[in-house]
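With one protein chain held back, the other chains of the complex are shown just where they sit.
Labels run A, B and C following the written order; every chain starts at residue 1.
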């Protein structure tokens, strides 16, 4: 009699290369072998590596971020066979808990080098940078961004069921069309299947090769299954309703985040971590048609960190870019401007621009679409919670003496807003108290 | 001894044409004569017409929406001279209250005809439609969208200080460039100065003519002063910090909303109303530089309607449009998809697509930017509060019997999702229980 | 077509003595003539005087509080006949709004003289004191308690349906028994019917006399109908389910509060005001038996002022009194100690004890029963919202310079914590920066 501990459906190792672990995979494909089977109604624990599979270290140098190998990502745990699930069903995934590993109580936030992944503000902040976050219970702090502490809005960045062959084909076709139509773009607009460094769990060589040729990359979320949706509020207690496209659902999960801000603007922008997620699974037969769902929906859990509305400063941004150019209802331009307004605002307290860029990526900022029909200006707002700072950042604050804000980690050749030999930035082009070029 | 009632700084008439009232204006220009003077630190009441100046009636027919004259809008109250305000200052505007007029306890939400203003979903829903909302205290209901009741998140859609001549010139120049660059677009991308129907308060004929030639339209919000930002949370108790560009600030306000959803997707999408706003004004000398502000910021008030996180269904949308086409990190496409997911979801309870379109525009939905760096898919989410419905809309709800959902108001020739003689829609192109064409 | 303004079911005059107004009454009795009839389902406005009927003035002297005539209170509006209501039904009262009169934007909080009404802390603070509050929209401030501003949690202190003759008899009997059993107590333990100053609306002389002999006083709430429950959260949007004891329900309401703290410790402790309440009425047939209700229940509205949990300081109190005496699970003793802990805490910022006593009565403090079975100590907690102060009161605050806190209003002979000729306090017995005697 009595309840025993919850079963762990999938264990990972922090000491073995991710590419050698059989219950991990880094592509979406219906034929990746199942890692385990889970009963309808069962609750299990699933261990996950961080999304890079351990490429980023707990150091004060961002060369690991600059050199990250994006053909390897994301390492996901699974896929898991959910008994009784069939195409057309919904898989109800209730996130009972997410925790970092007890003996690895830290995570990282990175700004990618513009030449390797980049991010939302890479035209202004092109260098690789990093902040390491230490976890103590529900809270995190960083030696790279002092005077900040907040409770994690912990969640998986990625969860979803495997695509069917037909769905996979749809993905590859429409993304290829986008790539074809933008051949001359100065940056990648989408990532086609990539055989290099494909990892398909316990698949044999031949299957792995095929998955490499056909399998969808895990970078984008996609409407048919969710995937890398990066929704910060998919935290403890959330219920997610996921479309099922193959027999057994083949559910995968990974890319755990201790916290993230709306937009996850720096791409590697959440507080990325390895850890354990506890999930209850239920199958809702014929749910897609019955509920009229084409994409996942979710209901948040009850324990989100609460800040009263009056404890957030909301910044407004419009679709006029930093060069003064008017864009037509471009929400991304407006959102970028909104983030820049916060960077400018926090300078007076001593933070460098890169520190704020990192912070906005991972702290629980609220990014809202305010208005998007008042031509030509879309308007977005971002709420910055004042209570994550241990000093007063309100508009009425008088920053009497500058606090020592130290520095985030930079790639070699870029330090503290000064350029050293080999650094790629010109002094005027990024922060550290300096204004970006407009 | 004792406090007397708060002074009303500006009265409007519901019986006189808006164009004849001296304390209203419908363009942004530094030379519009001041309507009144307000002391630094003073609290006053300001009456406002609805944004159209009374063009929309409390009827069950949407012809007034179809025929609305957009050269006249928005009728704003002011401008008000704030004593002591000078360029470079911030004007701290604290919204002490917003109320509809006691003897006009109703408002309207409109979907504009695609040929006259349009809206976020006009390719799918091109017809004019309307819902009238009745106010009882803090709540509103509509005979056009039954089984819904919610507390207003009441706020002004527009508030801001007048542009300086230099700021105005910047606006006109950059918007003209956008228009010039998009000459062949099938819709307006911006609205240049429009002499027709210009109303400049008490300006004489000559000044009015000049303001008509130079004055900026009030449709878009703009980064330098805010204006028509349409931020739903700028409600009771909010503090807004507005940049001052001219001596005396010349503050204007209007476009009162009883409620609005993030995005205000149907353009005339809030619950538009006439009413009274009570504001306290304070001048923060040299605030723009001291706080590093280029655009307004605000801190919400404490009395926003509260729904627990677990009482909202969040819908996800991605930048793949309804034709299956992949877009590159286009947040607007993702947001449109998110709204369509809700329309599809609510059909099973008996609502027509137009009813939901109207509802999403004005109910307090939470629109979030979730992720916008995972190429090629931006992801947005919208939280739909379950408790605004008087029946269960949760995923586990069993819609036993269809409720009688009646109909919203349509323009002549379009009724209840059936096309009648003269109607512009083909039967397959819009809802009423029918699926839109994909 | 179109909604007209909401009907006012009962008007009051601020210029006529309360005792002469026909739609007011100050006793509970089934035979008080109805003031008006209201339809099942109807929404109406009801005007109310403040509970004293205008005895307290907007002045800086508390003699009016010292001399208040408690035989006259509370002046309630009604009773209202609700069509179709019968004994055994529930009356669902939805509070659509509560507002002060526009031309009387102020209210008062009083500490009663120990010899005339007293209050929760009258052994320590025996003098009459007063604070006048000015309203601006949703907010209030007081010249008598500087550096405080908060949004009102506006509500009626009293609402309920008339007792039947049988219920009234139960009340009078059990309260008489309490009085009889405590004849020697040094204070009133209950208030029996009191013919003096009885006001029974439009009743004739004979009926009025009978009501004076039989009618229950309005001071206490009572389980059978609610009445003077003084629940601070019965604010805008609340739904209250009230037992019906007589045909037509005979609903009355009054004692409007702009705000109140849990406990309303100073008796006249809310921010008392005159104003207008808007109510929707619905009859639930046979509701008492169907829902198993013996006393009212309610569901709060959605617009309560929100403070994040981390923005409240919670003080703990136990059932050991200020003389060091241990009481047995006495929650009132614990609650009194909790309030004293707050008074002590706020002294260092410069407030006098009476100012804090007044503030705790009317500000939205959260009073919780923590534990009440751990013999011999009951434990209660009170949450004090930090954001109602315009300076930092957190434990880490450094009160650099004392703020000028002025003074609340006192009765003649008692000023600023100094005793003047004729004052009843010895200098050591109450605050004003001084410690109370323990």
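The rule is simple: contacts are C-beta pairs under 8 Å (C-beta built on N, C-alpha and C of every residue); 3 or more make two chains touch, one makes a residue touch a chain.
Owing to the predicted nature of the structure, the values given are computational and were not obtained by experimental measurement.
Colleague: Can you say which of C:5, C:165 or C:189 touches the chain missing from this structure?
Modeller: C:189
Colleague: Touch as defined at the start, partner being the missing chain; which of C:98, C:265 or C:408 qualifies?
Modeller: Answering carefully, the residue with contact to the hidden chain is C:265.
Colleague: In the whole complex, not just what's shown, which of A:80, A:307 or A:328 touches the removed chain?
Modeller: Result: among the candidates, A:307 touches the missing chain.
Colleague: Just checking the interface: what residues of chain C touch the absent partner chain?
Modeller: Interface residues of chain C facing the absent chain: 119-120, 170, 174-175, 177-178, 182, 188-191, 219-223, 226, 228-233, 237, 241, 262-267, 269, 284, 290-302, 304, 308-310, 312-318, 320, 324-332, 335, 337, 341, 344-345, 347-348, 366-381, 383, 394-395.
Colleague: Write the list of chain B residues that the hidden chain touches.
Modeller: Where chain B meets the chain not shown: residues 306-311, 387, 392.
Colleague: Where does chain A touch the missing chain, residue by residue?
Modeller: Given the touch definition above, chain A has residues 1-6, 43, 57-60, 95-97, 102-106, 132, 134, 136-139, 151, 236-237, 278, 280, 301-307, 387 touching the missing chain.
The rule is simple: only the chains that are shown with their structure count from here on.
Colleague: Superposing the C-alpha atoms of chain B on chain C takes a rotation of how many degrees, nearest 5?
Modeller: When the C-alpha atoms are superposed, chain B turns by 180 degrees onto chain C.
Colleague: At the place where copies chain A and chain B touch, is the share of residue numbers found on both sides over half (same) or under half (different)?
Modeller: Chain A vs chain B: same; shared/all numbers exceeds half.
Colleague: Distance between chain A and chain C based on Cα centroids, please, to the nearest Å.
Modeller: A distance of 51 Å separates the two centres.
Colleague: Round to the nearest whole Å and give the separation of the Cα centres of chain A and chain B.
Modeller: Roughly 32 Å, centre to centre.
Colleague: At least two other chains touched by the same residue of chain A: list those residues.
Modeller: Residues 308-310.
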